[in-house]
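Omission of a single protein chain aside, the complex is shown with its protein chains in their original locations.
On to chain A.
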Amino acid sequence: MSLRIVVCVKYVPDATGDRHFAEDLTVDRDDVDGLLSELDEYAVEQALQIKEANDDEAEITVLTVGPEDANDALRKALSMGADKAVHVEDDDLHGTDALGTSLVLAKAIEKTGYDLVVCGMASTDGTMGVLPALLAERLGVPQVTQLSEVSVADGKVTGRRDGDTASEQLEAALPAVVSVTDQSGEARYPSFKGIMAAKKKPVESLDLEDLDIEADEVGLEGSWTKVEEAAERPARTAGTIVEDKGDGAKQLAEFLAGQKFI
């Protein structure tokens, strides 16, 4: 049977842009260009490689929860080679936090049907890195996360998790949730052919009703957390900059000694 892979992706404000908060203290998405989170490209890439390694006996669905523009992230993933997309979009989702998002994703994943869920290691905006674990818990399947190497064969997923104190070889039976790091392998660029083909690939649109989720379970009001204040970090006061004319190290040492570092 063909392997059903669901890749969760997020549409995020460009990290190189001037990101800030909207008045309701959610992430402002209007003034900064959005794109497919760079770290999710690694997830799409690994899904494609798993499909290729399984003689193309797999179907890759990319899934996102987000506003209308999040369609761009899906198109990018489709142009890289994913087969179809699911877009969960609902006005009541505005301001949903990680726990709420994991609820929506879990329901959408179950509705889509899956053997393997692939995520990136974190989003580049929220940077929490908890969604894969949240999904595994909600779906009640093994979590095989933070992998720098992953492969799927004979109904099993195996991979290497490089931690701070040890490198671990992991193994779990499908279905499972995996997450891959930016060490898992550079993501491919969409080819012209891929971009053209993506335009014809199906994007299914779902709302909260389709997923049997009540509006008060998600959104800003239904959020499990509340941001009370957001303030721009004050610019660092301009420091002393010297040009090295042979005594740069000495001057720097003086500074460090003055600060009691030596």
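What we mean here is this: contacts are C-beta pairs under 8 Å (C-beta built on N, C-alpha and C of every residue); 3 or more make two chains touch, one makes a residue touch a chain; residues count from 1.
Note that in this section contacts and distances are computed from a predicted model.
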Chain left out of the displayed complex - its UniProt protein name, from "Sulfate transport system permease protein CysT", "Transmembrane component of ABC transporter", "Electron transfer flavoprotein subunit alpha" or "MxaL protein" | "Electron transfer flavoprotein subunit alpha"
Identified contact with the non-displayed chain, of A:53, A:128, A:153 or A:196 | A:128
Cross-chain touch to the chain not pictured, restricted to A:91, A:110, A:171 or A:214, is A:171
Which parts of chain A are in contact with the chain that was left out?
-> 15-16, 19-21, 25, 39, 97-99, 102, 121, 124-125, 127-134, 136-138, 140-146, 148, 158, 161-173, 176, 181-183, 223-233, 236, 239-244, 248-253, 255-257, 259, 261-262
